[in-house]
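Got a structure here, written out as structure tokens. Questions coming.
For this depiction, one protein chain was excluded, whereas all remaining protein chains were kept in their positions.
Moving on, here comes subunit A:
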């Protein structure tokens, strides 16, 4: 308001002024009042001067002249303005002369008056215009003032508008835009919150094992997070996401490990997709293999550790290693602590877990194969993508293929370490078999898994088998030694239908046709074992669902169990008085049929004439049982079949050796042994019999047994027992039975031994087994040589006179003596056969020996006749005929050995000269030269010359011989 007031008063003053005084200056601008007053003062001055000039009016020309006389200096304007006063003063003379100065002054005055007039004239001239202009100016001024007012008004209005309108709406706009920004922030924040919330969902997904979903979600989250990365909180979130991703990958890894241990197709598929999403399919393969390897390692360790600790805690754990430190041991060390009781279950568990791993691996391979098949079916459209996945598929395939043998190798190594760590040699055979069975199954699995020959396992099996078997065999030989020393050499009263098939140990020979054919066919691979029949199915297919080949182990090994079996109960009952009469006949037929054309029938069984009951001793039975077991071992311990066979032959050898030393070796008769038998016996003695004077520590003696000594209850010397004929018979016939059984078993045994290594088998069969008849002969000869008192017969014969001149009608006394003794023998044998069966071989061998020795004795007796007449010769004939006649009633043995020898000798007496020479030449070899000489000496009816010639011939022949 103040400003307005001032404005108004100021404008009023101007109005007044503009009327009174001519405007010298335009006052269009705002001027302060002080200045304004100053102007008015100047204007007043001008008024005064104009009044002075009016006094001096001149003509215009004069005026012009005066003006022209004005020095230039006065017109100077601008920069050249000089002080006019000083200029005028300079004009004054140095000496002041008032007149001059006056003159100057008057001129100046005049000039000034004229100029002033002129100026005033000019002013006057322009007055009208000026006031006119003034009018305009004033008009303008008022206009301007009006405008200013408008302006001010406008401004005022504007200011008002501004304050009242613009700032508010701008604020609104600003707020609006702010709101929009905030809402977008909120949106982002919501997203972020969702992102953050996804973590929970992720965990849930992972928990329900929806890996691909989880990974997908994670990747989306990461992408989303990347778009919000301008938020500070996001960086944290994305690190968290990264962490979660890593966590998820870890989870994937764990899941992978689980799949590696126990394949699950859906899980694996999820994993595959998940890893695929991560673009880490190759990593998956690598990790998978790593997991499998470590799983093999860990589960093997855990299982073994479990058993070690279990046993240790059960036993109070007083071992040197305390329970807690077992876990720090190396696997191989740990294996040594497995107690033998827990070894089998531990091995089973180990195998089962290894099986599961292998199965998982197989399933993985199958899965990939299926996957490939599927993808090939839907291939075609996206060829580009195919290429990429193709390479990764190839990689996978390659990797899996290479993994097979590696994994198997790992498994083998674990099992091998486990097996070799313990000493199995003291295990029971059945348990050992179970262990072997497990290993064999593993080998089968290995074959199916990667057609591996499983050398590692085989080697460990062989090592343990050999160790086990050596030990086993040593104990058995020990036992055999004991049996031999306690043996009473009495025939065990088995049924007449007895055959080894009734022994449980030989069950495997029958009722298992599949097995049998498989075993007997030489083409069958030595690595195969029982089960699976003809064509072998893939174990992995067999147990594709669940379970493992090891679940059946107990059951199956019960089948293998030598000592017990259900289905064999009836047929294997050997000695039960009631139960064994029905089956064995049929059984025997089976057996015979089976054998037709292959091997000689077991003779003992077919001979009906005397007794068909086989003669076996307790020791024979023991050996037979052992042989049965050994053959089974050969089947089961394929890698060491030959070693087992050698040991089997030792059983027989030892028995043979014992029988021979006990009953066959009798004084001077020993030298009659054939070379063949001698070498066999020598070999047995060298390899089997432990020499008492050699040092005990000698390693070669390790497998040897002492020479058995005959049980003192056995009587071999008393004539009442016919010098132990009964026991000898039991011994030698049981040996024969054993040999026959071995022959019969030959076709079963042979295929079990690798063809290139059968020499030992053949040697055994051709030398030792075939030697039994000779041993029989020796044993019976030993009896035959003692059972008749040959010397007394000889004595009695020597007292018979052969140079008689009458034909005798009565035979000599010695024949009766001899026949009486033979009759006693015959009766005793008869008696014996009532107690225990006397097989025809035994009977024949005994009688042949007796008759041979008797005939030899008679020959000796006849040859010892110094003199002999024709009549005497006929007495000899009579005696011998009598002897033969009676003897033929005593024994059925035909032909009687050496009968032609005696007969020929007696008859030779009658030969004429010519025939005699020829006879001597032909049959001389059959007789002793002493016999011939004495024969010729008695032949007095022949010329002395011929007799001498023949005597020389005999002498030469004798020398030659």
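Operating definition for what follows: contacts are C-beta pairs under 8 Å (C-beta built on N, C-alpha and C of every residue); 3 or more make two chains touch, one makes a residue touch a chain; residues count from 1.
One rule holds for everything that comes next: contacts and distances are computed from a predicted model.
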Absent chain per UniProt: "Ubiquitin-conjugating enzyme E2 Z", "Phospholipid:diacylglycerol acyltransferase 2", "Snare protein YKT6" or "small monomeric GTPase"?
"small monomeric GTPase"
Looking at the full complex, which residue from A:76, A:478, A:686 or A:803 touches the chain that isn't shown here?
A:478
Of A:349, A:490 or A:879, which one is in contact with the hidden chain?
A:490
Touching the left-out chain: which of A:713, A:885 or A:925?
A:713
Touching the absent chain when the full complex is considered, from A:179, A:229 or A:428:
A:428
Which residue from A:117, A:352, A:650 or A:704 sits in contact with the chain not drawn here?
A:704
Quickly run down the residues of subunit A that touch the omitted chain.
423, 425-426, 428, 474-475, 477-479, 481-483, 486-488, 490-494, 504, 563-566, 568-569, 572-577, 616-618, 621-622, 690, 692, 696, 701-706, 711-714
